[in-house]
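Removed from the display is one protein chain of the complex; every other protein chain stays in position.
Moving on, here comes chain A:
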Amino acid sequence: MRRARTWLPGLLLVAPSIVAIGVFVYGMLGWNFRLAMTDKHDEVSEGKFVGLDNFVSIWDQPRWHISVNHAIMFTVVFVLGALVLGWFLAFLMEKGIRGEGTFRAIYLFPMAVSFVATGIVWRWLMNSGMEERAVGLNRLFDAIGLPQWQWFRDPDWGMAAMALPAIWQMSGYVMALFLAGFRGVPEELREAARVDGCGEWGVYRHVVLPLLRPVTLSALIILGHISLKVFDLIVAVSGKQIITDVPAVFMWVAVFDSHDPAKGATIASYIVLSVAVFVIPYLVWSVRKERRS
């Protein structure tokens, strides 16, 4: 009885969220995986169990290859871009410039905007009209003598352009993460390095950067899972066109246009699995770290 008093209140407190998450997250995930393993290719059929057939056959569809390639290109450009830009901004701030608070707020503001709003603005900025028809960035580039570009309509590198609004939106957040990381490096360590004859660059190279590894990893995970699930930004910029297709948009088309629930569920499963590739190692790593400390 005494022992129950110690653990029962805690359990009661978290019970509602355990139930909610159990039903609405894990229950739905399981339901989705089960649906993906049936042949329910329209809303009315019963759906017999077909194992992993859908997971294999989707690789025969040219559109799936395109959307996977797009997702990879978007992820690489977005994650690297946001990490580098965020790190650079934090590096500048860390030098203790005047009005740091103001700058920090300015860089963080884009995060308060939804991807849809960002997308609508950038759709105009990245308009592919050239020369006398140019608007947005192409107009600006024309005025200052830079080459114009088709942006997200470029057949090969369009998805790299699509990553620009995402970088614009998320690099401030990465900056905040890194800035906290920089501030977490004890001054004594830096001084010790300087006493040992390290130059300012050497201090960063050998002391600060290694200590930033956990922050970098967190940023990588957060950006990576946003990037693999990206949907709203793409739809706001270009709608459901093949030229900017990604798995999440393909899933939407499969469910609501093709009326093929099994195909939609298969794509959804692949999205979850690809995010899991990022998240699970991170969870394992952080649990181990907590045990150690």
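As a convention for this text, a residue touches a chain if its C-beta (ideal position, glycine included) is under 8 Å from a C-beta of that chain, and two chains touch if they have at least 3 such contacts; residues count from 1.
Here is the rule we use: contacts and distances are computed from a predicted model.
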- prompt: Quick one: the chain not pictured, UniProt calls it what, "Probable sugar-binding periplasmic protein", "Multiple resistance and pH regulation protein F", "Glyoxalase" or "nitrile hydratase"?
  reply: "Probable sugar-binding periplasmic protein"
Query: Any idea which of A:Asn54, A:Ser128 or A:Ser171 touches the chain not displayed?
result: A:Ser128
Statement: Missing-chain contact, candidates A:Pro62, A:Gly101, A:Pro147 or A:Gly197, resolves to A:Pro62
- request: May I ask you to list the residues on chain A that touch the chain which is not drawn?
  value: 5, 9, 12-13, 15-17, 19-20, 42-44, 62-63, 66, 123, 127-130, 133, 150, 153, 155, 238-239, 241-243, 245, 253, 256-260
